[in-house]
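Here we show just some of the chains, and they stay where they sit in the whole.
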Amino acid sequence: MSPRPAPLPPTLYREAVQRALLEDLGRAGDLTSNAVIAARARAAGVVVARAAGRIAGLDLAAAVFRMLDEAIQIELLVEDGADVGAGEHLARVRGPARAVLAAERTALNFLGHLSGIATATRDLVSRVGEHRARIVCTRKTTPGLRALEKYAVRVGGGANHRFGLDDAVLIKDNHLALAGGAEAAVRQARAAVGHLVRIEVEVESLAQLEEALAAGVDAVLLDNMTPQELAEAVRRTRGRAVTEASGGIGADSVAAVAASGVDLISVGWITHSAPSLDVALEIEQEPGAET
Amino acid sequence: MSPRPAPLPPTLYREAVQRALLEDLGRAGDLTSNAVIAARARAAGVVVARAAGRIAGLDLAAAVFRMLDEAIQIELLVEDGADVGAGEHLARVRGPARAVLAAERTALNFLGHLSGIATATRDLVSRVGEHRARIVCTRKTTPGLRALEKYAVRVGGGANHRFGLDDAVLIKDNHLALAGGAEAAVRQARAAVGHLVRIEVEVESLAQLEEALAAGVDAVLLDNMTPQELAEAVRRTRGRAVTEASGGIGADSVAAVAASGVDLISVGWITHSAPSLDVALEIEQEPGAET
């Protein structure tokens, strides 16, 4: 298990949790629990992984329960970053039965979504093995959830590319077409941005690579190259820039790409298409038991 | 192509679009475009499907472009609900080049996500074929995007199950454990909710089915049954309730499940795990062209 990255401060997800709860509670709350469960009934249960994977989002799940009803107690049995097997217990939940059941789905939706991303990332990371390449995510994220999904990538052992349009310069083919070539674009960018902002240029051929390196970029995005082309690009770069491979890289091809010696492999699908990890809440309490 | 469902009113997604744009613009906007593209440069491009699928979310994509800069013009070439092939053009975009590129990723993220859901739904619907079963989604949605994802399911030809905890009663195993049996639970629910609220009960065996039917439910959720069990359940129900099959149903098994005669097949993964459809913006404008 890789070291757990720093937890997100609750300030970053409080509004997302409130929004998600309101989306599920609607205008009348949980009709079912309110109708069929006694007001004072209590429930206890465990959050369980129904499939193996890497867990991310336990703090959010806990925040969902507590924001719905501060009388709910939740004890985390593992931490974000844990690799668990099918059936493993993740957290123990106790509290008013109606509230526990009303919060269940929203809590699991966060946990499953983020754990799915962490798991997909981890799987790619493990396929990279001893190669130097790090798996990085992109801006292809689910609208409204970028900060959370990028966190899940970190939990999976990956690294983060740009968080948005404003924290780095990435000159892509569309920009080059409109800007008149890599050399001019890089020069303009260097003049325009602050000293802490790095500049990366997308290249699709070795000729473009040479041009970008001559322009003095910090990183090059090697788009849609074969492992052989990538290896040649790495050789020519000779450490003058960070090398990043991208373009349709999946579980099958990632090892070959990594073997080319690139520094980074960026993968959009770990944030926009990773399947959710199957997690569930299993209620343990006997019927009628009230504390 | 199934008839297109009613478009969502913009009131329902305006805040989500604003939030998604802010998430990408951050605190400084698009460093790259601002640095390397002239302020008065204009761009034109087409939104293209890079894979075959059913399209959903064009209105949202258009809203992203226009909310970022009302000078952007967007012409839709197909409508939500269209089944397109790889390479097909979906929309034409024209406007200030910086703004077009700044809005691109956010617009595509909405379009790819919702089209992925519509495509997955459509695929299941087509496998059901002539059977009566409708594909329905669940509350296993991405936090904050439920209204949009349920819309995408409708675009895919599916139907919507509950939108939240407050618009129908669904008594699941956890409720039954805490409520003391189906008969009591249904009776309490009927007394508690309004006349427009339907009641569904989850059953895991034929014995439970009989109990639920005796209690007078509107629908039964037949969980994790084999096609044979489902067929028997349908036979016993004899139209007295809507029958819904659920539990790990995928592309491989959906036809067999449908053959059992159930009315509905609910599938969580079409909202929480459908891969994004690959869509892109291809810039057509010559460099330096200004209008």
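Things to note:
A and B label the chains in the order they appear, each numbered from 1.
Assume contacts are C-beta pairs under 8 Å (C-beta built on N, C-alpha and C of every residue); 3 or more make two chains touch, one makes a residue touch a chain.
Here the structure is a predicted model, which means the values were calculated and not measured.
Because all chains derive from one sequence, the complete complex can be expressed as a copy number, which is 6 in this file against the 2 shown.
To be clear about the criterion, only the chains that are shown with their structure count from here on.
Chain A and chain B have CA centres that are 21 Å apart.
By the touch criterion given at the top, residues 16-17, 19-20, 23-37, 41, 43, 45, 97, 101-102, 104-106, 108-110, 112-113, 116, 139-147, 163-172, 174-175, 177-180, 184-185, 188-189, 191-193, 197, 269, 272-276, 281, 283, 285-288 of chain A touch chain B in their complex.
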